[in-house]
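Only a single protein chain was left out; the remaining protein chains are all shown in position.
Then we have chain A:
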Amino acid sequence: MRRTPGWARSGLRGARGGARTSVRGVPGAARANPRGVPGAARVNPRGAAGVHAGAWWLWALALGTAATRTTNPLLLALLLTVSGYVVVTCRPDTPSARSYTAFVRLALAVLLIRLVFAVALGSPIPGTHVLVTLPEVPLPHWAQGIRLGGRVTAEALVFALYDGLKLATLLVCVGAANALAAPARLLKSLPGALYEMGVAVVVALTFAPHLVADGRRLRAARRLRGRPDRGVRGLLHVGLPVLQGALERSVALAAAMDARGYGRTAEVAPAVRRTTAALTLGGLLGVCAGTYGLLTAEGGTYGLPVLLAGVAAALAGLRLGGRRSPRTRYRPDTWNLRSCLVAGAGAAVAALLTLAAARDPEALHPGVVPLTAPTLPLWPAAAVLLGLLPAFAAAPTPARTSPEEPS
């Protein structure tokens, strides 16, 4: 399919030279800025300074792993600051980057819920510093072990705070990954054989905002009919039309994708096809057998090699299967030095904190009973600061300044 039709060549001329002599100029330039709002310098959404999407996810998930190794609130706060700083300096201007605040809010909500539970349901932590005593609700005997109300101790609250903070930090790290590299970009790096699945996920992801917009529009339309537009009933009533609209849109999109060549397959020799099937199936079987071997006591010897062989066969099958798809990638993310630095910084933080947790558990898990003020352990804190590396290594060059203001 690599044909170059006649006007491919004339296309070049048309675009470069012919453009100026064409019959009617494109008045686009004059209208390119319909609102006339001067915008700030924007960052290329194609990724901060060409860092691979996978590197950002590795970095963020490594920071999350580091957060699970400690309950020290000072270290956790440091981790939050580090990830927040990197997000602020490196995030591109895409819709998914704006979801960071949503993740931060979610993390706060998790923290609050954890505290409310500790207050309302009590906590197994024995404590002596009673803050308040809530009236206790007597529960029937079958609900033994559950308590509603009762004493609220400072120890239980502090424990819940540490625990909630750990979870919140983990969530914020996932939010950071989402903000720095949209999941859609990550899906683009899937091997060719899995590409179509990736597109399906991307389309599904873009559908959610459409559904929300449709829902809003239809609720507004309810108001136009003189029906209340708030409340659960309003929401239920628009449900069906919204789904119908979504279905129609999906059918239209499927038609458009079909007409644009989605799902074209290349001719593959039958031998290759059979090999692909054999490798994939064999690989999956190997993975299952290997995992079983690893998990059972007697399979300790053969487990790992079978698992590795299975993974290798499955990967080879995927790679071979990619031949059936003639797709190519437009400006794929490349794994460069900066990507290595970003991923390496994250990995270092995770490894060092894991090491610290093994060496010095006292410092990373400050005591709750009896209550002690947490101190900042010097070396783990320095290790966490390594996570700031991407802010300097991958700070985006403020690319083009665009006069547009997204509306």
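Everything below uses one rule, namely that a residue touches a chain if its C-beta (ideal position, glycine included) is under 8 Å from a C-beta of that chain, and two chains touch if they have at least 3 such contacts; residues count from 1.
Going forward, contacts and distances are computed from a predicted model.
The listed options are "Phosphoenolpyruvate-protein phosphotransferase", "Cobalt transport protein CbiM", "ABC transporter ATP-binding protein" or "Cytochrome B", and the UniProt record of the chain not shown names that protein "ABC transporter ATP-binding protein". Only one of A:115, A:161, A:203 or A:371 touches the absent chain when the whole complex is considered: A:203. Across A:129, A:147 or A:249, the residue that sits in touch with the chain not pictured is A:249. Checked against the hidden chain, the listed residues A:74, A:161 or A:184 yield one contact partner: A:184.
Mapped onto chain A, contacts with the missing chain fall at residues 1-8, 10-16, 18-19, 22-29, 31-37, 42, 44-46, 93-95, 184, 199, 202-203, 206, 209, 217-218, 220-229, 237, 241, 249, 252-264, 266, 326-332, 400, 402-407.
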